[in-house]
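Omission of a single protein chain aside, the complex is shown with its protein chains in their original locations.
Right, chain A next:
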Amino acid sequence: MNILWLQASGCGGCTMSLLCAEHPDILSLLADAGLRMLWHPALSAETGAEAAALLDRIASGETPLDILCIEGAIARGPRGTGRFQMLSGTGRSMLDWLRALAPLAGHVVAVGSCAAFGGVTSAGGNPSDAAGLQYEGGHGGGILPPEFRARAGLPVINVAGCPTHPDWVSETLLLLAAGALGPGDLDDLARPRFYAEHLVHHGCPKNEFYEYKASATRLCELGCMMEHLGCVGTQAVGDCNIRPWNGSGSCTRAGYPCISCTAPEFEEPRHAFTETPKVAGIPVGLPSDMPKAWFMALASLSKAATPERLSRNAVADRIEVLPSPRKPRG
């Protein structure tokens, strides 16, 4: 299958992240699966007139397009013209290009939360009037209408994340190449289930602190970051703590909160990203699939039962009290 990759209104970070794929490297991985870049703005040889001609051949249908990957949101401003992002050398806006190319593609993949939902590009009053390909925030219908389907029958596949994990993108492409990604493999926001059916909470190394509500109070302490530091890992989709980033990392492993970057409108939490808003001392935004009263009851019980080890370690910047498993009787 061939891939046309365009960078719309975004930071290019999902491509940069994709280059961190390993075992094998991303270039081998795609080639081995029979995936060939028609053009990629960071990788391909063709520049200027050669690239413009290639785009024209795709737009005319002369070169059939299997997969259209769009990274970045689509700017509609100023005043609906799309001129806040012109695809250079073509005299046409990215908005115009997307509308022309999406119906020609076998699959359309929105790479990253900007392309999926608008993301950070639409933050803070959305200065460039940007939207996702098929969503505007959490609302169906972005640049393309909710009923849009690519030639092969799927809606825009939202590989959301800011940035995306390299494997989320590469495995989505591998599944498409294998003909193994159907409508049932996407969640209700069209994100591939293979990573969106997990929560960032799953496998978080702070889970024991969470169980006892042993909380960090500042960004450098080991405890759970849900109560005070804005962490929403219990409500955020992603397998970040099951399959780590850059070898062994994740946001919570590095001591800073999950901000749910795979979700629509994560860019507007309506409070500081690293602070948990509270009403009468109780964090708002508790796990969404659990009755609040039960959560509160469990939390107060577990707080009362917190071992000294956890309450001390939670506010330390390294382990101070070691676990003390029972020694075998000699």
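Heads up, the rule we're going with is that a contact is a pair of C-beta atoms (placed from the backbone, for glycine too) under 8 Å apart; a residue touches a chain by one contact, two chains touch by 3 or more; residues count from 1.
We take it that contacts and distances are computed from a predicted model.
Chain not shown in the complex: UniProt lists it as "HupV protein", one of "Outer membrane lipoprotein-sorting protein", "(4Fe-4S)-binding protein", "HupV protein" or "Putative spermidine/putrescine transport system permease protein".
Among A:A123, A:A152 or A:L175, only A:A123 touches the chain left out of the display.
The hidden chain makes contact, of the residues A:G249, A:P291 or A:P323, with A:G249.
In the complete assembly, the contact with the undisplayed chain comes from A:T15, out of A:T15, A:T234 or A:T262. Interface residues of chain A facing the missing partner chain: 7, 9-17, 19-22, 25-28, 37, 39-52, 55, 75, 77-79, 83-90, 120-121, 123-125, 127-128, 130, 162-163, 218-220, 244-257, 259, 261, 267, 271-275, 317-318.
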